[in-house]
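Below is one structure, written out as structure tokens; comments come after it.
Only a single protein chain was left out; the remaining protein chains are all shown in position.
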Amino acid sequence: FDGFEVQIDADHERADMVLNRPPLNVIAMSQREVLRQVFEALDAHDDVRVIVLRAEGEHFSSGGDIKGFLEASPEHVSKLAWNVAAPARCEKPVIVANRGYTFGVGFELSLACDFRIASETTRYALPEQNLGQIPGSGGSARLQKIIGITRTKHMVMRAKRITGAQALEWGIATECVPDDQLEAATRSLVEELRRFSPLAQRTAKKLINDNEDSPLSVAIEMEGHCYSRLRSSNDFREGVEAFHAKRKAVFRGE
Amino acid sequence: FDGFEVQIDADHERADMVLNRPPLNVIAMSQREVLRQVFEALDAHDDVRVIVLRAEGEHFSSGGDIKGFLEASPEHVSKLAWNVAAPARCEKPVIVANRGYTFGVGFELSLACDFRIASETTRYALPEQNLGQIPGSGGSARLQKIIGITRTKHMVMRAKRITGAQALEWGIATECVPDDQLEAATRSLVEELRRFSPLAQRTAKKLINDNEDSPLSVAIEMEGHCYSRLRSSNDFREGVEAFHAKRKAVFRGE
Amino acid sequence: FDGFEVQIDADHERADMVLNRPPLNVIAMSQREVLRQVFEALDAHDDVRVIVLRAEGEHFSSGGDIKGFLEASPEHVSKLAWNVAAPARCEKPVIVANRGYTFGVGFELSLACDFRIASETTRYALPEQNLGQIPGSGGSARLQKIIGITRTKHMVMRAKRITGAQALEWGIATECVPDDQLEAATRSLVEELRRFSPLAQRTAKKLINDNEDSPLSVAIEMEGHCYSRLRSSNDFREGVEAFHAKRKAVFRGE
Amino acid sequence: FDGFEVQIDADHERADMVLNRPPLNVIAMSQREVLRQVFEALDAHDDVRVIVLRAEGEHFSSGGDIKGFLEASPEHVSKLAWNVAAPARCEKPVIVANRGYTFGVGFELSLACDFRIASETTRYALPEQNLGQIPGSGGSARLQKIIGITRTKHMVMRAKRITGAQALEWGIATECVPDDQLEAATRSLVEELRRFSPLAQRTAKKLINDNEDSPLSVAIEMEGHCYSRLRSSNDFREGVEAFHAKRKAVFRGE
Amino acid sequence: FDGFEVQIDADHERADMVLNRPPLNVIAMSQREVLRQVFEALDAHDDVRVIVLRAEGEHFSSGGDIKGFLEASPEHVSKLAWNVAAPARCEKPVIVANRGYTFGVGFELSLACDFRIASETTRYALPEQNLGQIPGSGGSARLQKIIGITRTKHMVMRAKRITGAQALEWGIATECVPDDQLEAATRSLVEELRRFSPLAQRTAKKLINDNEDSPLSVAIEMEGHCYSRLRSSNDFREGVEAFHAKRKAVFRGE
Partner (left out) sequence: FDGFEVQIDADHERADMVLNRPPLNVIAMSQREVLRQVFEALDAHDDVRVIVLRAEGEHFSSGGDIKGFLEASPEHVSKLAWNVAAPARCEKPVIVANRGYTFGVGFELSLACDFRIASETTRYALPEQNLGQIPGSGGSARLQKIIGITRTKHMVMRAKRITGAQALEWGIATECVPDDQLEAATRSLVEELRRFSPLAQRTAKKLINDNEDSPLSVAIEMEGHCYSRLRSSNDFREGVEAFHAKRKAVFRGE
């Protein structure tokens, strides 16, 4: 793949997509579509329980290839957000490990993942206003649902960089760790997520994603439906029995 | 009542619903419907201005009766969220005092109240993923509207416990106090809420609840309508006159 | 103008609307409509890039003229929110500098601005419950979209004052500075905002305002459309070229 | 009951609520709450599968007691819509049989039912503009979701009467029959509805009611959840087996 | 005014805006803004109760000046929808009388009015696909809320013309009359609308417009609020008293 590589670790049921065009890991226009295809493939891969997106070197990604912006056709552009939203459409949980610059499309892609582990070196930004542009692949939209209108104007209209610590405080990052512990924290979250029932896990992910667009009353109904669906699963029976037997549950995803 | 008791203190216009199956105050399946009925009765009770939900002992509630989950019929299950939402439907303000474990349906019930006073011992969690389940009575839905998608995934998909202090910082808890001050803080909030106009108070509660589902432009209209309705009330006239006379207003709820 | 004055500083492309009825800067009923008209005029003024709302003296504004509330006709009242929302409808960025009391309609007006710079003396409140009322010009509605239902109930139902620092932590204020640096911080933000492309700037502002009411999927589409529209602008071309030439971009708003 | 009576026909699993203050069947202010309570009681009644709302005499109802409008307190008024929406909250299907005048709250109550059988004498109207009022219990709101903004303005702003035939053409009435067949058509629909699985029936009703407020993507998810829930029911198994055996299904509501 | 004239008939409290560039009444780019300003002025004009939009000659309007489309700046274009929505923002009722071609922006402007009286010669269309365009000022959006997705695709994607009769059947037109009765029907509707309480009338218009964007539950609340606000009006008291006295009500708009 141009600009990234894929590593599958079947023993840990983990797949890594690694941006490998350091130091800035610029994401080429054409790379977005390939990233999407790989997300879809890994989501269908039987050996994979958890998908990790990370990068080689000091920075996650400085963003897109700025020259490419001027060259792409308007039509091509309109597919960008669809490709960038690929992690959100995966059924499996997607973790992103962000260090250093996590700008522009690098940040947008990260925002479409389920868990963002930042490090103390992380700088998140949507710097497009510096170029006379705005973010174009859903970064502003996703951010606004998380941090509200005031902070979104601060970040988007001022092209402000925020640290990993700030991102944690604002509810953008799931965790923020010292930079040399980023890999360990990622590994630890992968192991944690593997322990849950795959069925209950993907139900939870989809429910929460769907509920971003649901009015509260409908969101509560949706939650009730998911709960109800899982009640007849073998995994739930196993979970309840293991709880009473005070043993570790063995989930099979059924 | 099975699992809780009711105390009415007419002098302080206060009713308490007290979970009394310590130490864990497990909430039985059938208890939810009775809780709802009592909320409705207290809401209609003339001696009551403020409803308090609290618990005996070290923990608010470890959640539902896990064995009960497997036994209930799917139909019965679909009424759970309706029962759990009873505090939100009350016209009167509902305070919940949370200490220790406040898990599962205990947390969901608390989230449907207007004011959550946590203590330093409080641990909030939706631990259902540990059982191969998801929350089923609106806990995930309500949480997501308050704390956003990233933190909701953190709490729901990882079954994470958060402290009272964390909950305050994330906007889940209204206050967080030392554990030995939980009762005093509750009492103090009851007294504070009694001082306001009952009419303006229930108007504010309903407006804010309705506006969870309104687009901003509609929410602003709703607010204008409520304001307009209150302008012709005697309580507002009293409030304005008392303000100018620099005396305490005496509200009658008219 | 009754209750405020306007200063245009063409050299810095800045217009100031200054509440000048100290010490409390009470905002008269009729003043709201004039404020709206001036916002509209400044938005159309060629010498102005950034609009600043601020006040003379120790307090931004203690709110409306409470006696006026009882006298206004119900019809007049229903236009209040439209007038108060004027800063949000401006195409140009609007900064508000808040110190001291920023209560009632003073806070509502501030919430309709894009950037709120608070000082250490700032106290934000919607104190209407003290009068047997609720906020009536969108304050509760806007607040709820930013800080969620729990904190909105805390502020509105309890008529609680919060400090500038608290407002920063909750995502209400954009910045919080020592009181003697409020003017400098405002000036600095004006200069910062002037550097961006006016076209990309107003596109970003409108997008973010529109997206408050959009479901996520629609919000992402809206963002893509804005991005796409800007791609053919001269300002974006200039921004990209300047970036590659490592020089400062000169935006013309085309 | 004041203004209506209740008839339970256990053989046909049918309950009738019959307005019996002919000829105009004016609905008193206090009657609305009692109607709601009876709807709730019949919904819980084991002998009842289908609820019918109808009236004695030539007209369904000319609407509310106009003098009562001036006397009720503003607070009481705000509960009206909740009472009038009782048929929509019932789990069981509710049929209304409308003949002659079906005006004001009589029409609003009818709009909250699932099936409206009109006759050739039916005249539907929301005549409140004639009194300097608007409909107040959801009539305008429900109508607009069914017939769109143009026709709603026609009916509400012009206080226009429309015939049963017109209502059928506009999608307001489910059927329109000659006046002397109104009872037969009602009976026939009751029998038809009794044949279906009670479980699948109430699932369908709730789904469709919930989906009035859902974006399309969420509505599709909700539908999938309901389908999924029913797949494990005995009624569905029976339905499939009966279909293949070419026999009539015997549903038990499980 | 360029392209239209204004006639005020104070005796009938009616203002007419008459497109007067026959035979096609092409609407120039710049004309849209002036139309908006006149709508705003007439809305504020004391002698006017009802605003009528109509045209000289055989056709209402063939739409915009097609050459102008290519010349306008992208920025100017983005204001189009705001100008075209002016009739919807008026507090007073706006009637449009459509005959012959009512195409493009002519149709969009008509869709923003409250009452569309079509004649047998009327042809409504959004023909932009013929030019490689789509409608740009809200025509497709408004249409879709009225006629649904299937018919909107039929009209927009096929650039189909529909007759006045078809438009009546689809709920787009309020009335469809023989062409020589268009003026009489308009006059008659003006007289009808003048008879109602101005206060209740503008309340109804605003409510229905606001409710296009409200979920059903919120829409029902909004309706209750408007009802409640009007209860304390003199016009409502007059309406009720006149009803009981069986005399014609005399509304004063208070």
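Letters A, B, C, D and E mark the chains as written, and numbering starts fresh at 1 in each.
The rule we apply is simple: a residue touches a chain if its C-beta (ideal position, glycine included) is under 8 Å from a C-beta of that chain, and two chains touch if they have at least 3 such contacts.
Computed from a prediction, not measured in an experiment: that's the story for all the values here.
Participant: Based on the whole complex, identify which of A:43, A:175, A:213 or A:238 touches the chain you can't see.
Facilitator: Touches the omitted chain: A:213.
Participant: Among C:56, C:120, C:192 or C:213, single out the residue that touches the unshown chain.
Facilitator: C:213
Participant: For the chain left out of this view, which of E:28, E:41 or E:157 touches it?
Facilitator: E:157
Participant: For subunit D, which residues lie in contact with the unshown chain of the complex?
Facilitator: 93, 114-116, 145-147, 171-174, 192-193, 196-197, 199-201, 203-205, 207-209, 211-212, 214-217, 219-224, 226-228, 230-233, 235-240, 243-244, 249, 251
Participant: Need a quick check: the contact residues on subunit E for the chain that isn't drawn.
Facilitator: 66-67, 69-70, 74, 77-78, 80-81, 85, 128-142, 144-145, 147-154, 156-159, 170, 212-213
Participant: If the missing chain were put back, which residues of subunit C would it touch?
Facilitator: Counting only subunit C, the missing chain is touched by 210, 213-215, 217-218, 221-222, 225-226, 228-229, 232.
Following the convention adopted for this analysis, only the chains that are shown with their structure count from here on.
Participant: By residue number, over half of the contact pairs should agree; on that basis which option among A-D, A-C or B-C is the same interface as B-E?
Facilitator: A-D
Participant: Starting from the mean Cα coordinates of subunit D and subunit E, work out the distance between those two points in Å.
Facilitator: 33
Participant: At least two partner chains per residue is the criterion; list those residues in subunit B.
Facilitator: Where subunit B meets two or more other chains at a single residue, that happens at 74, 145, 147, 199, 212-215, 217, 221-222, 226, 228-229, 232-233.
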